[in-house]
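Here the structure comes first, spelled out in structure tokens, and everything after it is commentary.
Partial complex: the chains shown occupy the same locations as in the complete assembly.
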Amino acid sequence: MTEPRGPSADAAPLLTLRGVVKTFPGVRALDGVELTVRPGEVHCLLGQNGAGKSTLIKILSGVHRPEGGEILWQGQPVSFAGPQAAIRAGIGTIYQELDLVADMTVAENILLGHEPRTGGFVRRGETRARAREVLERLGHGEIPADRPVGRLPAAAQQIVSMARALSREAKLLIMDEPSAVLAHDEVANLFRVIRELKAAGIAVIYISHRLEEIREICDRVTVLKDGRTTAADLPADTPTGRLVDRMTGRSVEHVFPPRPDVVPEGELLRVEGLTRHGEFTDVSFTVGTGEIVGIAGLVGSGRSELLETVYGARRPDAGQVLVDGRRLRPGSIAAAVKAGLGLAPEERKSQALLLGEPVQRNIGLATLDRRSAAGFVRAGAEREAAAAVADRLELRPRDVRRRAGTLSGGNQQKVVVGRWLLGSTRLLLLDEPTRGVDVGARAELYQVIRDLAAEGVGVLLVSSEVPEVLGLADRVLVMREGRIVQQRSARDINEHTVLDLVMAGSLLEGADQ
Amino acid sequence: MLAGRGGSVTELASATTAPAAKTTWWRDDASEPVRRNLGLTGVLVVLVVIGLSTAPNTFLTGGNISNILTQASAIGVITIGMTFVIIGGGIDLSVGSLTALAAVWCTTLSTQSFGAGGMVFTAVVVGTVAGAVNGVLIAYGRMVPFIATLAMMVGAQGLAEKISNKQTQVVNVGSINRLAANDILGIPVLVLIFAVVTAACWVLLNRTTFGRRTVAVGGNAEAARLAGINVRRQTVLLYALSGLCCGIAAIMVVAQSNAGSSGQGVLYELDAIAAAIIGGTSLTGGRGTVIGSLLGVLVFTTITNLFILNNLPTEVQNIVKGAIIVGAVLVQQFQPRELFRRR
Amino acid sequence: AGALVTGCTSNNVAAPAVTAASVAQPSGKPGKPITIGFSSPAADHGWLAAITADAQARAKLYPEVTFKMVQAGADATAQRAALETLIQEKPDIIVVQPFDGAQLTATGRDAMNAGIPVVNLDREFTDQLAYRLLIQGDNYGLGAAAGHYIGTRLKSAGKSSPIIAEIAGIDSLPLTQARSKGYKDALATHGFSVSHRVAAQFTVDSGQQAAANLLQAAPKLDAIWNHDDDQGVGVLAAISQAHRSEFFMVGGAGSSKAMQLIQADNSVLKATVTYSPTMAGSAVSLARLIANNRGMSDLMDLTVPKQIVLSSETVTKENVAQYLPMGF
């Protein structure tokens, strides 16, 4: 063990939480949390999906009010009446769910609530200038300050969200899974910024399910389980097994299930010359029965669009999609679903979930017809099927009658994937399936995907985490700027090669193609 | 318990028992509509108490109750159709005009010559087709529902005036007129029709794939689309259903007034939307209940009845009605716990 | 009588034209070509429809008259827009039935100032400078006539404290207020008062609803006055649905359907008080005379008088035959 990094342990704490309690109808989300954060340290919060991390930070940022316990801010007990109070006290927050106003420009979003102004009039030039300054600092000067935020892809929106938190004078910056929508290069960028903040004496609370990030950036770690602190102030290099044990109460053995040796026979999906102008060009590949094909690439390389086009949610400008050798009607989701395709989309809130509806209905949504007779839904069958999926994916809480909107982020993600585990899906299109999913559940999910493949289901997987693509897929496609630049068996390719291919200006490109 | 200050690594006995996620289903948010309906029932009870104390001799008579229910019938059927549209994420401003159009069309002399069957058929077809046109404009023409149905509201009104030449068309088909005059086992026929429509629509919303799709389309259209639901078709069907309800309501209105006129149905859209919303249907879509809308209609109809029983002048009626709406909603929302909590 | 009750409240929209022809004789010789502008509130209501139909029919009788009718919306603002536009077109004379006299007075004055004489039909402007001729029905008199009829009839039936109801039209219109006041005043002269008053919207179904509730509020009634025969269709429907017949009812405005019922004498409707839309035809005829600078042949005066108030007649079984042709 090395010395805990960061400021010395006996510096006066910036923030202390004692016995904080918060309940939602039917759930005790926080049940006596203890946390101590010192100035200038990067403090990580670890915990499974639904452990209460987001709830905790929402209490710190004044969104929720605790029902019990004590919060000491710079030694003084505080109770924030609302987000405004927390902001004024010097706590900035990057929330897990995006908190941007789609129709406002990047600059306006960044300075929302504290616009530079003269007597009620916004000083627009200064707004833009300050926004650019923060974006530069984040290494993203290329994001246009005048563009409405709703027109940026998710990753860019995340950066805007960070820029907003940075634009305020904060003593403590809270980041709730900022890396979930970021690719590795963006994460590196983020870490650079965090180090700068740290150097300036600003404390950071960092939440992530990626343990290696914690090792890289954190000074200390606090682990939550079921709303309680199970370990506080662990050093960053605590062995993974120990961390996982604190989080889950058990150890997670193999992250990636073993790949079968048999070469999949039989072709399920064939994509030929698929093109959508401005998104991707001349994409061709196949997926066999029981084969898992992974697509790696940078954010913005057009992978999501490709999946959606294969699925019929977008109409291609050229090319065709064949299932079992039969051409799918372009632009028809109905045809795709009928042929056995299923898509777990990238944005769970906007693209996948009915947040006001119970989990069981969300899970049953795509296969409604299969559990109905003469137009009548067999609700019992639906509940049973949903409960089985919930068991298989370790949904927390397990109750499938809860509204989907009350689940934690990671558990919502499980519902999205779980929808396609029902019924006779033959080709599963997964777009960032593990975004925000905790280590334990992730392993379960990988196993489920592998099991499905073993049953003969084809899987097309898009992920921004290269190791996930390499570890899970049988075959890897690498996309760059809307083109497939490499197709290879996962055994014959390593992370370094993928990253080289993914980046612009790769030397390997000419050699391989 | 966790006082560990300083850099010391404090570990707790690994918490293997999971005390947290104990769910008590009755406090669960899923029961929110039920609570809301209870609130509305409470409002209704208060109104009944007011009725009993201000008009003790007339309010709770069989005649007055069946009067209230009869008054609620036509607007009730329309509100149920509206509920589906709103749950499906839309709005239908044309219900009043469609009712007028169907009423006028089914009472022209030539339609009347086909007898009651012909009239019912005409009303239902006119309503459904016009509703479907709304749906097509919205689903395929990608018009905002508010504007598309506003255009239909204006246009159908004009068409109804054109057909009737702005004259009130008297109905001479006895069986239609008797619809409103007769009752079965003491229950007026119109009320029975309303009950049947309500029951059927409850089943439709809660037990069928159509109902599920409606909720999905209104709750998150993109998610519904990606789950393989034909959002456009569903949209057309929803507006057609609302139009169908207008057709049924038109027959009821015609039976009640023994006449068809382009002046019928005026402002029904506002009444129907208000009843649905006070019944807990969310204007942003994806949420609402048939029972809530039923209660909403009954509340409004009972208020009107109370006013007349108490002989209130219209201006006072209006002021009091505004106050009652505010009061009803605030009562309905009242949750003791929330008093002490911000959001 | 059932056979008579066909189709519409008015079976013959053109009927007023026949009456018009007979009345139009005295000053009938053609004059110089003139344009008569006409505006009335647009409303989907039998009586208002009859107003425009009658005016149009009368204008057709005069070959030298160009009839320019503008309709717009159902409120004073919309009508003002219509009239301002009409004034731009400079007709020789304008006949206007304002939505609300007070609100359109300024517009009437504008027309007069622009040199266009205005015939103010039915609803009175508040400023005499705003019109050349006022021809109106008598709303107060309408209510008073109904009140007198009911009062007299109840008196002679020996009732001492009868229960009397009123079903008004759109309550926020000044004309409704005038009618109700006349009704109240007339009843008071008999020592009676209105015990139940509800307001409808001049439409059939609003009449039905108001009446249905009213009948619940008053388990026993002696008389009802309903302001308007068009909404009366609904009122009568509600009465028959409630199987009530212990009272009698008086209508208002004088539709042909109402008169037929009075003639048949097999319903609760025993009388109606006229408020005839034929005043529109008269207004057009008089406008033509004004535009030609002529007087009415039966009067000594060289020009048309400034103000004409039509009286409201009570139509009962006894005299209904005489009024039937005027029904709308």
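By written order: A, B and C. Residues from 1 in each chain.
The criterion applied here is as follows: a residue touches a chain if its C-beta (ideal position, glycine included) is under 8 Å from a C-beta of that chain, and two chains touch if they have at least 3 such contacts.
Because the structure is predicted, anything quoted here is derived from the model rather than measured.
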Subunit formula of the full entry, expressed with the displayed chain labels: A x1, B x2, C x1
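Criterion: only the chains that are shown with their structure count from here on.
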Greatest separation from chain A - chain, by CA centre: C
Chain occupying the middle, per Cα centroid: B
Chain A and chain C: spacing of chain centres that average the CA atoms, whole Å: 72
Whole-Å gap separating chain B and chain C, where each centre is the average of the chain's CA atoms: 37
Where chain A and chain B are represented by their mean Cα positions, the distance between them in whole Å: 40
List of chain C residues in touch with chain B within their complex: 2, 5-10, 13, 43-46, 48-49, 171-172, 195-199, 201-210, 212-217, 219, 230, 233-234, 236-238, 240-243, 257
Chain A contact footprint on chain B (complex, rising order): 1-2, 4-12, 14-16, 18-25, 27-30, 207-213, 215-216, 219-220, 222-230, 286-287, 341-343
Chain B residues within the chain C interface of the complex: 55, 57-58, 61, 63-64, 67, 70-71, 74, 109, 157, 160-161, 164-170, 172, 177, 180-181, 253, 256-259, 261-266, 304-305, 308-309, 311, 313-315
